Every structure is written in structure tokens, then in C-alpha cells.
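One structure follows; several queries about it will come next.
What you see is the complex with one protein chain gone and the rest in place.
== subunit A ==
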Amino acid sequence: MGGALSHDADVMEVTAEAKRIMVVALGKLYSSRTQRGGLRLHRSLLLTMVMKSARDMYHAAQETEWAAAEEQQPPTEEPTGAQIELQEGKPLTSPGNEVENSPTMLRRDADNKENMSPPRPTQHSRKRRGKAAVEPDFLPCKKAKLEQKNVPQQLILSTVLLCEYMNCSSEVGAPPAPMPVQRAIAAC
């Protein structure tokens, strides 16, 4: 139980840091427009990359419950698929709060459907928080919708990132992950 709480605190810290980094990156990108000498491509590229990795980390941290469950299982696609499936009709069984705060309960195999019900409240809350906390007011709201559409892809990738963040001995390294994400985001 103690382990779960400290893990939760880590996640909160990562989320807060990722959010701060994103906001700072946006601020720097906007102010670089008025800089003398024109837009510096190298700097803008680095800022965009930082923003993307912070954004990935932020979303990944929000999927903590799922990642914790998947940590035990090598195939990451399967549970994700199961989660998507369950969005449709499963009622909210165990209270959402309890599930969010104690991920240890979720360390079960993908077949356990009770375990997988939280996606709905989590996803719902993620979408809400995404709009208010991550996206500043001036960004078009189509971005939030696009995130939702890309959920399957992002879930897979963010799980991978979180696994790596939590130092699992996963073979999946950092390099492959950012590429597809960038394409997804570039489409925004």
C-alpha cells in the first residue's frame, strides 16, 4: 500500500513537471516569433521535441493504472485492446477513486474485466484535465478531440514510455517511440 502511494506521488510529480515544461516551451516558442533575426529553426525544433516528450509523459502518467497492470505482462497491445473494447458497455463497478489511488489492486491479467472498467472515468477525467490544464485557451479545441481519436495509438506508445520511465527491463527503447507520436501530433 505504501509502495502504491509513493508511486502515485511520483506520477503526480511527473505530471506537474511535464505540464510546467510544456507551458514553458509554448511560452518560448511564442516569444521567439518576435525575436530579432527571425525564427531560429534549431531552437524551435528542440522546443517542439521537448514539448512533445513532456506531453507524452503527461499522458503516460495519466494512464498509470493501466501501465501498472501491464508492467507484469510483456504484450502491451492486448490489454489496450481490451480496454478499448470495454469502453462501450461496462458499468462502473469498483468506485473510480479507489481504483485510481491504489493501482496495486489492478495488477491482474487482462481477462479480469472488473479491473479494466476504470478506463471510462479515467479517460473522461483525462479529457477534462487535458482541456483545462494542458491546453492553454488560445489553442484550438480540435486538438483535444484529435487526442481522443488517436487514443489507441497513444495508449500503446504512452504505455511504452511509462514502462521505460519506470525502468522496467523492457526491450523497447526510447528511439522508436517518438517517431510515430510525432507523426500523430504533426497531423494536428
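Convention: a contact is a pair of C-beta atoms (placed from the backbone, for glycine too) under 8 Å apart; a residue touches a chain by one contact, two chains touch by 3 or more; residues count from 1.
Simple rule for what comes next: contacts and distances are computed from a predicted model.
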| item | value |
| --- | --- |
| Chain not displayed: protein name in its UniProt record ("Nucleoporin SEH1", "RAN binding protein 10", "Aldehyde dehydrogenase 1 family member A1" or "Serine/threonine-protein phosphatase 2A 55 kDa regulatory subunit B") | "Serine/threonine-protein phosphatase 2A 55 kDa regulatory subunit B" |
| Contact footprint on subunit A, counting only the chain that is left out | 17-18, 21, 24, 28, 36-38, 40-43, 45-46, 49-50, 53-54, 57, 164, 167, 173-175, 179, 182-183, 186 |
